[in-house]
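Every protein chain except one is present and positioned as in the full complex.
Let's turn to subunit A:
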Amino acid sequence: MISGLFQYEFLQNAFLTGIIIGVLAPLLGVFVVVRRLSLIADALSHVTLAGIAFSLLLEKKLGILAGLNPLYMGMTFSVIGALFIERLRNVYKHYQELAIPIILSGGIGLSAIFISIADGFNTDLFSYLFGSVSAVTRMDLWIIMGICILVIIAIIVLYKELFLLSFDEEHARASGVPAKLIHFIFILLVALVIAASMRIVGILLVSSLMTLPVAASIRIATGFKQTILYSVLFGEAAVVGGLFLSYYLDWAPGGTIVLLAILILIATILYKKIRLRMV
């Protein structure tokens, strides 16, 4: 594969994209997990799928948007879905988690309808569901790089506000932090990262890349910054390792990455158990 990396552009695209996603998804995932929003990632990924199906449908039936990357439509849907979740969370103040199944099923329903109108697509859609190494184009890579820069700047600049909001929302609001605005920006970032990650790991597995490395990290890290650091390291290990394995074994990269992430998670749980027993 090493020699392939120099030879084939698609491998370079996949690898560079994977490395970026390996940083982005767990980085944002830390905030998602500690704010107990893990399932939002799932809901948004399904809405992203609807966007992609919509884009492919337009391309097939009407011939418009033919040159346009389906990723754009996916991102648009994802962001709109995020806005709806926020609205619904305000409508159902006492059942905030209700917003998630509503949006998730809405996304899947829309996707199913778009796919049926289009009379099915070619294998393309499968690669969106489970991720694919060969599907990543140079254009995808540029888009994802752009998102990466945006997200990292936003996290650095808003770090202390995001931390306070995650740790103690009431206190954040009482001390005058613009909680609504920051939460809004945060949800937009999540929507973008989900759309970006989906090329490699696929829609159905995107949320795992945001949650599994964080779940492993929380077991053993001390402090918030260390939790972020370990999450990114675990995420990166799973992505890079998963891409190598999937290339050699000809497995779907998304599935391989997720299984590696689960292995890391199990390892940290065992490590913690052994350490506790030794003390």
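Definition applied: a residue touches a chain if its C-beta (ideal position, glycine included) is under 8 Å from a C-beta of that chain, and two chains touch if they have at least 3 such contacts; residues count from 1.
Please note the rule applied: contacts and distances are computed from a predicted model.
Novice: Match the chain absent from this complex view to the correct UniProt protein name in "Spore gernimation protein", "Zinc ABC transporter ATP-binding protein", "Putative transcriptional regulator" or "Na+/proline symporter".
Specialist: Its record in UniProt gives the absent chain the protein name "Zinc ABC transporter ATP-binding protein".
Novice: Using the touch definition up top, pick the residue from A:80, A:129 or A:218 that touches the left-out chain.
Specialist: A:218
Novice: Just to verify: which one of A:91, A:117 or A:174 makes contact with the chain not shown?
Specialist: A:174
Novice: Which positions on subunit A touch the chain that was left off?
Specialist: Against the left-out chain, subunit A lists 34, 36, 157-158, 160-161, 163-164, 166-168, 170-178, 217-218, 221-227.
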